[in-house]
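Take a look at the structure set out below.
The complex is shown incomplete by one protein chain, all other protein chains being positioned as in the whole.
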Amino acid sequence: MLSFACDYNEGAHPKILEKLMKTNFEQLAGYGDDHYCTSAKAKIKEACGCPEADVHFLVGGTQTNQIVIATMLAPYEGVVAAKTGHVATHEAGAIEHSGHKVLEIPEYDGKIKACDLRSYVETFYGDGNHEHMVFPGMVYISHPTEYGTLYSRQELEDIAEVCHEFKMSLYLDGARLGYGLASRQTDVSLQDIARICDVFYIGGTKVGAFCGEAVVFTKNNTPNHFLTQIKQHGALLAKGRLLGIQFDTLFTDDLYLKLGRNAIEKAETLKSLIKEKGYRFHLESPTNQQFIIIENGRMEELAEDVMFSFWEKYDDNHTIIRLATSWATTDEDLDKLAEVL
Amino acid sequence: MLSFACDYNEGAHPKILEKLMKTNFEQLAGYGDDHYCTSAKAKIKEACGCPEADVHFLVGGTQTNQIVIATMLAPYEGVVAAKTGHVATHEAGAIEHSGHKVLEIPEYDGKIKACDLRSYVETFYGDGNHEHMVFPGMVYISHPTEYGTLYSRQELEDIAEVCHEFKMSLYLDGARLGYGLASRQTDVSLQDIARICDVFYIGGTKVGAFCGEAVVFTKNNTPNHFLTQIKQHGALLAKGRLLGIQFDTLFTDDLYLKLGRNAIEKAETLKSLIKEKGYRFHLESPTNQQFIIIENGRMEELAEDVMFSFWEKYDDNHTIIRLATSWATTDEDLDKLAEVL
Amino acid sequence: MLSFACDYNEGAHPKILEKLMKTNFEQLAGYGDDHYCTSAKAKIKEACGCPEADVHFLVGGTQTNQIVIATMLAPYEGVVAAKTGHVATHEAGAIEHSGHKVLEIPEYDGKIKACDLRSYVETFYGDGNHEHMVFPGMVYISHPTEYGTLYSRQELEDIAEVCHEFKMSLYLDGARLGYGLASRQTDVSLQDIARICDVFYIGGTKVGAFCGEAVVFTKNNTPNHFLTQIKQHGALLAKGRLLGIQFDTLFTDDLYLKLGRNAIEKAETLKSLIKEKGYRFHLESPTNQQFIIIENGRMEELAEDVMFSFWEKYDDNHTIIRLATSWATTDEDLDKLAEVL
Partner (left out) sequence: MLSFACDYNEGAHPKILEKLMKTNFEQLAGYGDDHYCTSAKAKIKEACGCPEADVHFLVGGTQTNQIVIATMLAPYEGVVAAKTGHVATHEAGAIEHSGHKVLEIPEYDGKIKACDLRSYVETFYGDGNHEHMVFPGMVYISHPTEYGTLYSRQELEDIAEVCHEFKMSLYLDGARLGYGLASRQTDVSLQDIARICDVFYIGGTKVGAFCGEAVVFTKNNTPNHFLTQIKQHGALLAKGRLLGIQFDTLFTDDLYLKLGRNAIEKAETLKSLIKEKGYRFHLESPTNQQFIIIENGRMEELAEDVMFSFWEKYDDNHTIIRLATSWATTDEDLDKLAEVL
């Protein structure tokens, strides 16, 4: 059955498989201490325009969020996030499990606003009782957000300004970063992100890898003994090559951006299709996730031919569903979808 | 200076001091294994009308919340609370520090509603992704709330019904329980609480003890090896007698309720005084905490003569402040306050 | 350079790569909810002769130890292990990080004895103060151990008897299980392990997979909401297929055992070679890890031609080193080593 359910339905880009095959019997040191990891890190630093960056590879998104947040925060600090932020909702309490509160602020199609952030922090420090409360120590944003939306460069800079004024780190979750960078409606480059954020990750799992996220610390701010802390979280991969080879491939010949572009192109076609067929959008998303308000009976019919994500109830007769394109979406997929719709 | 800042400004009720003195040189076993603890527990069980209850003494309120929540929840569960609940706001992240998320629902003058709770839980289980989210395992309410308000018996029963339908424990934080029980506007008795809730605590610190909270498990549901778990949280008092003797005294000759009544009587006078002097109430509180909206200039004048709690900004020109009576408030205190106001 | 440093120097067995390639564009559900995971689980249950088993896939060994121990123990319980057990030494405190103490007992070439275990537990419960101590809730053994040694079936049964008498789970870390099962000096089968242990894992990372460990709960004792708990530890792989396909391949046509056998055959040759060349063994290991006492000067010469693991100082002039064969070791590797030695 045709699936637009998410962007991690397929395996990995063929070039990754090819490289894994080619390098399979090289004997390499474990735990990321191999030349593919080294090469991948160098390529990422170059792509970021940030020679002083420090890059580490982890396996998955929730793991990355948990480790970055837990190792960068002091025990008495929490992380500020949108109410709809992934860390606030769909990580099974992984952040709290590591001892930190997620401090929620309002969201607008998945994004936070610098003014709300400022107001939150000023109120916190203005409260005579703030020593009895959780200190805001970091701000978490996702880009694209869980709703496919994107920050503008100015918005990122405004948020960063508040962060730095109040000594909070700015952390950007780039699980779908490739799709954000390739959007036609963005003025934010990878270099911008490296310059503005204190730490972010470049998502592999959802952009063509079997698994893997590349964490980038941009300001000489890697937590002490980070490898030991990764191990302590059960997240240190013995065969680090699996991550190194994947990212080395993704950052060779701009593959990462090309994969992003494919998803975006397919999403543009998808959007036209949806409009054409008279469906209503829940919000305007410039990336690979599209949210549609659909009549419940129609949704059930659709479910017979195509897989999509149930998002939330809209009203008694309508539901919001998500259709996602990806690095692997083909024109044939869209043709079939067109028929079905 | 006159203080209405809170209900823990003084030491302990003189009868407690007297009893501490009288028993001082008795040689008693440590860790709560003494006859004063035994006697106090028996008296509390009787007052609760709950012979099968299991009573444990802890030192403070945040400690009690942290231990009860952490020992009763499974690791994948969180605790549902009002946005203004003490565990959600003023405990420095103690709940998250022990690994559990506080799941916030709307509040109405500090109280939650059974219908909101039901809606929250139904949405949770209705979400196809709920295994990626924090399970609601317990409901936390405070009575009186942080705003001095009280649940009616029917409200408690409605909340308990939802709890039990969805296999959540109902936990009542009774830091100021004495003031709630003594209110003239309550139909909730200690026996009702013991019957309706799965676990609750009877606050000592704010109702006449130097320190101490009595946790009551009402449904044969004490966590396994609870003493060991208390110790593991660093909360096992070597000289358990200090807690046993205080609660034994508080539950002799209805002292606990009498202390509650004093605070309520004084609060009634305080309310008349406030009305008389033309101040505006932020909300109607039937217990010992009274919240007043005061013009900022007037607040500064007042602060020269009397201590109160800053609560929050009301608007640019007004502030909400809290005045609290207690077991120790005297008529003279109120006379002085009347002059000042 | 030739490497006998460890058993995870290469990528994955070619059949795994082949299968990943072949299935690459199938659109599959995430989080292990795909038919390759289902198939792999069925094959593992069959190989274990344990239809009631419950199988889950995780990414790495420390992660698996951390999650199994943390989710099966009560908060007041610790895990008993040999002083040299992996959880006691080389996991960066991952077990303590999740809140549990590792309770160390004596080891004999990496193994524990049922009599020591009994004595430990009896002393614990005999101590009047045991409620102030950490309860032994689980016993951790590795098979093969960190020293390549193996338990006999009788030894496992004796340990299990003590475990069950004192209500402790028996957990077997099978990071190198394939090499243990294939040893010529073992009477322990996979079915024995499934019958005797409460939980164990079948190591993939060190036996031919890129990554992956298969946890087997054998007694209807999977922790509640285990998927949620995996997610909470940051260990839930989005593309669960990566693990399912690997284990499905390893458990097709006995590949897992065949890989084990290759390492054992090569280890037998290695042992002959070592004896022949007059080196001394630190201990007698029936599996793929061989420990040699080597004169320091000789060690430095050797290091120029072949990679091995430094284990520990033996005396001022000698060092213990480890040479490991694996699923990927070839006759050519051994020929080259023979020349070097």
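So that you can tell them apart, the chains are marked A, B and C in the order they are listed, and the count of residues begins at 1 in each.
The working rule: a residue touches a chain if its C-beta (ideal position, glycine included) is under 8 Å from a C-beta of that chain, and two chains touch if they have at least 3 such contacts.
On a predicted model such as this, the values are computed, not experimentally measured, just so you know.
Touching the missing chain, out of C:F25, C:Y125 or C:F310, is residue C:F310.
Touching the missing chain, out of C:H97, C:K111 or C:H282, is residue C:H97. One chain is missing from the display, and on chain B it is touched by residues 1-3, 5-6, 8-12, 14, 17, 20-21, 23-30, 59-67, 91-94, 97, 205-206, 210-211, 228-229, 231-239, 241-242, 307, 328. Touching the omitted chain from chain C are residues 75-76, 78, 89-93, 96-102, 104, 126-129, 131-134, 310, 312-313.
Not every partner is drawn; the one left out touches chain A at residues 70-71, 74-76, 131-133, 135, 224-225, 227-229, 231-232.
Note that in this section only the chains that are shown with their structure count from here on.
With centres computed from Cα atoms alone, the innermost chain of the structure is A.
Among the other chains, C has the CA centre that is most remote from the centre of chain B.
Here the CA centre of chain A is 42 Å from the CA centre of chain B. If you average the CA atoms of chain B and of chain C, the two centres end up 50 Å from each other. Among the residues of chain C, those in touch with two or more other chains are 228-229, 231-232.
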